[in-house]
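For this depiction, one protein chain was excluded, whereas all remaining protein chains were kept in their positions.
Every chain is named by a letter (A and B) in the order it is written, and numbering of its residues begins at 1.
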Amino acid sequence: MPVKAKEEKMNIKKIIQWSVMAGIILMLALPALAGDPNGAETYTNDIAGMKLAINFTWTLIGAFLVFFMQAGFAYLGAGALRVKNTVNYFTKSYMDFSIGALAYWAVGFGLMFGGSKLYPGLEDGNAWIGWSGFFLTGDAYDVQTIMFWMFQVVFAATAATIVAGAVAERLKIQAYLIYSIFVTAVIYSIYGHWIWGGGWLSTLPYGVGARDFAGSGAVHAIGGFVALAGVILLGPRIGKFNKDGTPNAIPGHDVGMIVMGTFFLFFGWFGFNPASTLAATDLRISVIAVTTFLAGAAGATFVCYATYFKTGKVDIALTCNGALAGLVGITAGAAYVAPWAAVVIGIISGMLIMFGLWFNEWKLKIDDPVGAIACHAYNGVWGLLAVGIFADGTYGGVKGLIVGETGQIIAQAIDAVTVAVWAFGTGLILFGILKYTIGIRVSAEEELTGLDIPEHGTSAYPEFVIAGPFDGKR
Amino acid sequence: MPVKAKEEKMNIKKIIQWSVMAGIILMLALPALAGDPNGAETYTNDIAGMKLAINFTWTLIGAFLVFFMQAGFAYLGAGALRVKNTVNYFTKSYMDFSIGALAYWAVGFGLMFGGSKLYPGLEDGNAWIGWSGFFLTGDAYDVQTIMFWMFQVVFAATAATIVAGAVAERLKIQAYLIYSIFVTAVIYSIYGHWIWGGGWLSTLPYGVGARDFAGSGAVHAIGGFVALAGVILLGPRIGKFNKDGTPNAIPGHDVGMIVMGTFFLFFGWFGFNPASTLAATDLRISVIAVTTFLAGAAGATFVCYATYFKTGKVDIALTCNGALAGLVGITAGAAYVAPWAAVVIGIISGMLIMFGLWFNEWKLKIDDPVGAIACHAYNGVWGLLAVGIFADGTYGGVKGLIVGETGQIIAQAIDAVTVAVWAFGTGLILFGILKYTIGIRVSAEEELTGLDIPEHGTSAYPEFVIAGPFDGKR
Partner (left out) sequence: MPVKAKEEKMNIKKIIQWSVMAGIILMLALPALAGDPNGAETYTNDIAGMKLAINFTWTLIGAFLVFFMQAGFAYLGAGALRVKNTVNYFTKSYMDFSIGALAYWAVGFGLMFGGSKLYPGLEDGNAWIGWSGFFLTGDAYDVQTIMFWMFQVVFAATAATIVAGAVAERLKIQAYLIYSIFVTAVIYSIYGHWIWGGGWLSTLPYGVGARDFAGSGAVHAIGGFVALAGVILLGPRIGKFNKDGTPNAIPGHDVGMIVMGTFFLFFGWFGFNPASTLAATDLRISVIAVTTFLAGAAGATFVCYATYFKTGKVDIALTCNGALAGLVGITAGAAYVAPWAAVVIGIISGMLIMFGLWFNEWKLKIDDPVGAIACHAYNGVWGLLAVGIFADGTYGGVKGLIVGETGQIIAQAIDAVTVAVWAFGTGLILFGILKYTIGIRVSAEEELTGLDIPEHGTSAYPEFVIAGPFDGKR
C-alpha cells in the first residue's frame, strides 16, 4: 500500500547489508541436507505411519490456531487503547510474531530444545541450556523436528506479545524492535528449556517434577513478569495517576475490538491447550478441550455476575479479561484436571484478575493499560499452583492435593517462584539496559499527541472525526 | 481492563456465595473417577484406535470452528444495530456462550443425551427426556463422552445467540442473563433429545424417522421461534413503526461488521455441518462441505442479483442474510442431498428470507432488528422440509420426493410443526414469566439514549464523534 508517495530510492547500503546476511544464511544452510526432510524414512504405510500422519495433522492445525491468537492479541489490545496509539500497537502486535519467528528459528529453538533429544537434531544440551537445532539445519532439517518447531514458534511469539500490551502507549518502537527479539530468543527459550526441554524443573524430586502442560508459566507468566519489569522501568502514562496517587480510568477506544479479540484468543486457545499433547492418538485431547472451555467460561461468568451484582452494570471489558484469566489459569493443568475442577479454577481466576487489577492500580501503583500483568503473570502463577491442587491422577501420573498427594504442589511452587524471579529479573536487566542506552520511553510531547503520527506517519482512522486525544483528564 | 478506576472492594458476601457453589461442585465431582478419562481403555494401537484418533481430530476441530461462529454472530449482529446499543449486544453475544456452557454442562447435556446410550455415562432417559451425564461426572468422565459434549455445547450456545439479535436494542440485560440459561439448559436440550438423543421424533414411523442432520430445526428453528415469542412479547423498538403501521428502516452502524460476521459464520459452518458426522472415516464429509458451501453461495447470489435487478443497487446486508439463509436451509439436509440440490435449496432460501423479512415487517408487524426470525425460524423449517424433498437416498437411507418416496416428508413435516410449536410455546412462557416478574423491556428513556451507558457504563466508541443516537426518525 503506497501510504507514502514521494519517490523512494532503495537504500543501496541496506540492500548490501541484508544480502550479506542472506549470504551467511546460505552458507549455514547449504551443508544442511540431513535428517529426513521429506518423511521417506519416517513415514511407513502401517499403523505407525498412520499415527504420524494423524498427529502431524492435529499438531499443525493446533499451531495454526495458536498463530491466530496473534490476531486476537492485536485486536484486544488495540481496542483497549486510545485512538492515537492504535497504529503503534497494531505494528507491535504484528511485528513480534514476524521478528520473533526469525529469532526463534535462528537462536531460541536451539537454546530451548537442544539436548531434549525429542526429535532428530536436538541432541546437545544440559539441564540448564540447549545448543543444537539452530536454523533448523543439519539433522534438524527433518519432518518431525520441523513439525515440532512449528508448534513451538507460535508459543514463543505469544510471550513477546503479552509484553506489548502492558508497555503500550509510551514505549519507543526502537526499544520494542529490540526487546521482542531478546524475549523470544533468550528469556522465553532458556526458561522453556528448564520446564519443557528436559531441564531441571521438569525433573524436580517432588511429585513427578514440575508440570506446566501448555504454559501457564512457560508462556503467560514469562510474558507477564517481563511486562511487570517493563512497566516499572517505564513508569505510568501521563495522566494515569493523580498527585495523591489515585488512578484515573483511561478507557479504550473500541469495545467491539476488545470482545472480538477475546473471541479470537479463545478460539486459538483450542490449539494452545489441546494440541499440546502433540498427538490426537492421546484421546485425553477431548478432556483438555473441555477443561479449557469451561475454565474460560467460568472466568467470564464469574466476572460478569460479580460486576453486575456490585455495580448494577455488566463490565464487558473486564468480563473478557475474566475469560482470559480463566484460560491462563487452566493452561498448566488442562490435561491433569477434571471438568468440574476447571470450573473452580476458572472462578478463582476470575476473582484473581479482579483483585490483581485493583492491587496493581491501587497498591503497586503501576500502569498496565490492558491488564496483562494481572491476567498473565498472576493467573500464570495460579495455573501452576492449581496443578498441584486439582490434578486428579488420571493423566501423566500427576496427583494434586485433592487426591491426597502433597509432593506435586511443592514442585509447582518451586516452578512458580522460578518463573517469576527469572522473568522479572531478566526483564529488569533487559529494559534497564535499553533504558540507559537507547532509551525506552517516548517524549512527553509524543505521548500526549500519541505515537501513531511520530512513529508511523499515519493515524489509524484518517477520515473519522475523533474527539481529540484523550489524556485521562477529561 | 480497568474501565472503572474507583477503589473496588470485593463483595465478601458474593465471594462466600460463589465459594459455596464451588464447594457443591466439588462434592458432586469428587466421587467422579470413572469412565475412561484418559483413553487408556478406549484407545488401541490398531485400526480401531486410528479411527478414534482421526474422528476425535475431525470432531474437535469441527467444534472449534462452531465455537468461532459466536464471533460471527457477535460481529454480524453488532454491525446491524445502532452505535448506542453496541456494547450491550456484544455483551450478550459474549456471555451466552459462557453462561450457556455452564448451563449445558450442569443440566442441558444430561437432559438431551441421557438415555441415548451413545457414549458412556448416558444410560438413563426415555423417549421424552434424558437424565444422565450431568456435570460430566461419574461414567461420563470419559474421553468419548467428553469429546461428544465438546461438539454439542457449541451447538447449544448457538441457539441462545440467535435470540439475542432479535430482541436487541430493548431487552433488559437481567432478563437476558436469565433467559439464556433456560434456552440452553431446557428448551434447546429437551427438543434436542427428541431428535438427536434417541427421542420420539427420530423414531417416527415415516421414512426413516425425522432427520435433521446438523440442526436446521434443532438449533436454528429453536432459536428462531423462541426469538419470535420474545419479539412479540417485547414489542417493536420505538420508532420502528409509524402510526399507520408502516415500518421504518433502522440501518445498522457498520456494514463491514455485517460482512465480516457473515464470513466468520460461513467459516464456522464448515464445522457445523461436515463435522456433524462425528467421523472423518465417513467420507461423505466432502459432500457435506460442498453442499454447505453451494447452498450458502446460491442464497447470497440469488439475493444479490434479485436486489440488483429490482432496485439497481446491490443490498449487501440483505445479501449476507441470503447467504445465512442458504446455510440454515441446507443444514438439515447437508448430508442427504446432492450438490445440485444444495444450489436449489439455497436459491429457495434466498427467496424465503426476502419474503420472510417483508412478511414480518409488513404483515406481522414485528420488529426483528437483525432478521433472525426470517433467517433461522423460516429457513429452519424449510431446511427440515427440504430433506423430505431432495434427499437422494445415497446417505443414511433417507429418501425424499425426488426419488419417489413420500414417507420422509411426512416425518419432516411433523418435526417442523413440533419444533415451531415447542420453541414458540416455551418461548412465550419463558418471556411471559420474565415480563410479569422482573420485566423484560428497558425504559423508553434508556431505549432512546441506548443501552450502553445505563447497562454497561461505557459507550462502544468513546473517542469517535457520533452523529447522535439514530432513532429511526431521521
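Heads up, the rule we're going with is that a residue touches a chain if its C-beta (ideal position, glycine included) is under 8 Å from a C-beta of that chain, and two chains touch if they have at least 3 such contacts.
All values derive from a computational prediction rather than experimental measurement.
Contact with the chain not shown here comes from a single listed residue; of B:260, B:330, B:381 or B:451, that residue is B:260. Only one of B:343, B:409, B:434 or B:451 touches the absent chain when the whole complex is considered: B:343.
Here one chain is not drawn; of B:87, B:175 or B:318, the residue touching it is B:318. Of the candidate positions A:80, A:107, A:122 or A:143, contact with the hidden chain is made by A:143. By the touch rule set out above, chain A reaches the unshown chain at residues 1-5, 7-8, 10-11, 14-15, 18, 22, 25-26, 28-30, 32-33, 37-39, 42-43, 45-47, 49-50, 52-54, 56-57, 60-61, 63-64, 67-68, 70-71, 74-75, 78, 86-87, 90-91, 93-95, 97-99, 101-102, 105, 135-137, 141, 143-144, 146-147, 149-150, 153, 173, 177, 257, 454-465.
Hidden from this view is one chain, which touches chain B at 47, 50-51, 54-55, 57-58, 61, 65, 80, 82-83, 246-249, 251-256, 258-260, 262-264, 266-267, 270-271, 274, 280-287, 289-290, 293-294, 296-298, 300-302, 304-306, 308-311, 313-321, 323, 338-341, 343-344, 347, 351, 354-355, 357-358, 361-362, 369-371, 392, 394-395, 402, 461, 464-468, 470.
Operating definition for what follows: only the chains that are shown with their structure count from here on.
The geometric centre of chain A is 32 Å away from that of chain B, both derived from CA atoms.
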